[in-house]
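Only a single protein chain was left out; the remaining protein chains are all shown in position.
So that you can tell them apart, the chains are marked A, B and C in the order they are listed, and the count of residues begins at 1 in each.
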Amino acid sequence: MSQPIVPQKTYVLVFLCLIGLTILTTAVAFKDLGPFNTVAALAIAFAKMLLVILFFMGVRHSSGLIRIILVAGFFWLALLIAFTMSDYRTRSWTPAPDSWSSTAPPTHP
Amino acid sequence: MTDAEAHGQLAGLAHQFEDLEQQQEADALGIWLFLVTEIMFFGGLFAAYAIYRWLYFSAFQGGSHILDIRLGAANTIVLLASSLTMALSVRSAQTGNRRATVTFLIATMILGGTFLGIKGVEYNQKFVEHVVPSLDWAPEGQSLARLAPGGLDHAQIYFFFYFAMTGLHALHMIIGMALLLWLVLRARKGDFTPHYFAPVEVVGLYWHFVDIVWIFLFPLLYLIGGRY
Amino acid sequence: MSTATLEPRVHAQRNYLNDDYGWKSWLFTRDHKRIALLYLVSITFFFMIGGSFAVLMRIHLVEPQGALVQPETYNKLFTLHGIVMIFFFLIPSIPAVLGNFLVPLMVGARDLAFPRLNLLSWYIYIVGGLFTLYSAIAGGVDTGWTFYTPYSSTYSNTQVTAVAIGVFITGFSSILTGLNFIVTIHKMRAPGLTWFRMPLFLWAMYATSIIMVLGTPVLAITIFLLALEHLFHVGIFSPALGGDPLLFQHLFWFYSHPAVYIMILPAMGVVSEIIACFARKRIFGYRIVAFSSVAIAVLGFLVWGHHMFVTGQSVYAGLIFSLLSFLVAIPSAIKVFNWTATLYKGSISYDAPMLYAMGFIGLFTMGGLTGLFLASLATDVHLNGTYFIVAHFHYIMVGGAVMGYLGGIHFWWPKISGRKYPNGWAALAAAIIFIGFNLTFFPQFVLGYLGMPRRYAFYPAEFQVLNVMSSAGATVLGVGYLIPLVYLIWSMRYGPIAESNPWGATGLEWKTSSPPPTENFAEIPVVTEEAYAYAAEEAAGD
Partner (left out) sequence: MQSLPFQPEQASSIARSVDELYFFLTAVTLFFTALIFSIIFYFMIKYRRRSPDERPKAIQGSFPLEVLWTAIPTLIVAVIFVWGSTLYFRNSEAPKGAMEIFVTGKQWMWKVEHPEGQREINELHVPLGRPVKLTMTSEDVIHDFFVPAFRVKKDVLPGRYTSLWFQATKVGTFHLFCAQYCGAFHAGMIGSIVVQEPNEYESWLAGGAPGESIEQAGAKVFQASGCPTCHLADGTGLGPSLLGVYGQPVKLTTGETVTADDAYMRESLLLPKAKIVFGYSPIMPSFQGQMTEEQLNDVVAYLRVLGKAQPKPKEEGKK
């Protein structure tokens, strides 16, 4: 805390950026980008989050410890999602059940 | 307790701290750690959401398309504006401008209230459309047509996430509004000075965090799979 | 020496116990030492409740068809035993009692960073405990402490909601404690107390707090979802409505596996303090022991899937989780070797705390090594869900965590109460607990390997001999636990007055009087040396 006083203009500029990004993300949702719709939406949300964290929450001026803690929080969340997903994504890799009978003739595609 | 008495002369310094700087650093660390626990708290929900969205994508897409994207976008802007006023309020406290602090705090509350109002309208729509899981689940007409391809059970899971995530978020908003009210009362009494405004700053951080949650909820709930 | 005549004079010395009187001075206190005592009383209460459930279970299992209760009741007994012991005894045990008491003293501060949050955490704990007690009285709960869905969410018609609320609420008490410790250790260390001068107990509490802060919220949200599913049947974990029951297991174990480290890491910290003091040696490889605590805390988050090797998790995820589980064994092994090496060329005395610490090392070694059986995929398939698991985690959590807790209580009792307890009785209790523990749980390893599943209210007759052995051992163990309860309470009134540093230990907590004054130190101490400066040349300069 006891951070430098940031000019009002900075806050207003950041706010305008955030509004712009909100409009952008809504507009992008109406374009067919295939799987990149999700990527775009998340990337824009991530950018907005960074703006809020760095400027509104003042992490720009925060100590390294607080940055580490914040990064650790998101990192742990990523671990939770990644490791859980690793189970779901690989479940169907499980050696598929063989054809069920020894007498099954090899099938041709 | 000569020590404590000596400390007592410094406004707002608790007895366990040596000086205001130590106290401020501890407060800052404390609130950030709290926000990390909040990340993990919402995170469990986000993880579950990620799994089901991946498993039942078409149901989630169908559910997403029932939501009113205009209201969602409007609410996003309202909440971002409230973050702006909150940041300005902290700044005003920092510069010792009591009137501006109070004004911006009240503006933040009004914007927060607007957000909750719009959310209420949306919730009401869900009841009208009978897409409230468990309590009122009987999609019909156009909703049914949109939800059926992904399977109604799976669509119900989507709406469960919709209500659980936005509901938990709204609960945080309500707590935030109560904290803001408390700040307004204290600020009017003149409790905050450029040397001591930690409560404003701490509540501000909390409010911004709640904003960040919504920044993710908006695309995750409203913008699944595009609306072309 | 007659203590009675000395009493008024000694008590005239002001300390945190006689600073103020009356129930209000306790229930509204913000003094970390008093809050620690509030926790001590509450967790002892829950330990006795959980323990009595265990006694009933062991009596019941003496006969294959079940000697005491209906199967439904037995299921409630093991469920409540697990919930009470884990959430209301083990998790708060060392952190909330010894940690609360010692962290500010050890860092040389007047209190924790947030004393009001600290008191709040105790009240939260009590409210959570009341919900759990309510659920026990209002019919009990029979889901197992793991709350596996869809049984807990859809099929069980016991008090699932009440107990879920109880566990949910208690989680926040643990979060607040962890948050308080992290901030205190970061920001309130006395001048000169650098990170690598900190006692290892502080390192352990720091590592534990990381888990509490990062893990507990996930348990909270998981239990919250479970309660919603139970109340509204929304289908999030229920396959009948498209949900996946394995997702519950993932989210649950994301917290509940690291929770094991919430229980064992603090005990490791206690043992480091005790061994250093009674061998009069610096802990061998201090930095490595310190780092291994943090390594365990971090790696411990990445191994949860080893609870799910046979539950239908992907084979590949199983391989990853197995590998990571083996990795987390390494820092634990390093700690054991370093403790052992600390004894080398030491000056070892056999006071009671040391006996508990040695008991800890022995039982933890066995518990840790048997963990390898369960991290290894092929053997886990056979042993998962059997009594082998039961034996393994009791070796860690009772043999390890409870031994460490008791060792810590005995070590710091003179500081906490200002009195000494009879060392002979304490040594006897340590021996009885060690023997009783092994008699109770060693047969369960064999039972598990033979294939007896856990949570069975009745069982095939061929398993009876080993079950009777286990129950007999439990009797010994039960007696062992009662002895300290008697002499510690006795000592509070009749024990000899303790001087400020009865063991000749290093550490800031021993530099203040016993019991410490409310403000901990007359003057904030300045630290000029490493932790555990027991050696001759260092002591000379002291």
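We adopt the following convention: a contact is a pair of C-beta atoms (placed from the backbone, for glycine too) under 8 Å apart; a residue touches a chain by one contact, two chains touch by 3 or more.
Keep in mind the model is a prediction, meaning the values are calculated, not measured.
The hidden chain makes contact, of the residues C:V55, C:L343 or C:I524, with C:L343. If you put the hidden chain back, the residue from C:G140, C:P453, C:P496 or C:P517 that touches it is C:P453.
Of the candidate positions C:V260, C:A279 or C:A505, contact with the unshown chain belongs to C:A279.
Only one of the listed residues, C:G139, C:P191, C:G312 or C:G424, touches the absent chain: C:G312. Check C:I288, C:L428 or C:I483 against the missing chain and you find that the one touching it is C:I288. Of C:N384, C:Q444 or C:S491, it is C:N384 that touches the chain left out of the display. Considering the complete assembly, chain B touches the hidden chain via residues 56, 58, 148-151, 153-154. Counting over the whole complex, chain C has residues 71-72, 75, 142-144, 148, 150-151, 154-156, 239-240, 242, 245-246, 279-282, 284-288, 310-312, 315, 318-319, 322-323, 326-327, 329-330, 333-334, 336-338, 340-341, 343-350, 358, 361-362, 365-366, 369-370, 372-373, 375-382, 384-386, 446, 449-451, 453-460, 462, 465-466, 533-539 touching the chain that is not drawn.
The rule is short, and it goes like this: only the chains that are shown with their structure count from here on.
One inter-chain figure worth recording: chain A and chain B are separated by 18 Å, centre to centre, where each centre is the mean of the chain's CA atoms. Under the contact definition stated at the top, the residues of chain A that touch 2 or more other chains are 65, 72-73, 76, 80, 84, 88. Within chain C, the positions touching two or more other chains are listed as 186, 214, 218, 247, 250-251, 254.
Note for the complex: chain A touches chain B at residues 1-3, 5-6, 8, 11-12, 14-15, 18-19, 22-23, 25-26, 29-33, 37-38, 41-42, 44-45, 48-49, 52-53, 55-57, 62-63, 65-66, 69-70, 72-74, 76-77, 80-81, 84-85, 88.
Residues of chain B touching chain A in their complex: 21, 24-25, 27-29, 32-33, 35-36, 39-40, 43-44, 46-47, 50-51, 54-55, 69, 73, 76-77, 80-81, 83-84, 86-88, 91, 94-95, 198, 201, 204-205, 208-209, 211-212, 215-216, 218-220, 222-228. Interface of chain C with chain A (complex): residues 186, 214, 218, 246-247, 250-251, 254, 301-302, 304-305, 308, 313-317, 320-321.
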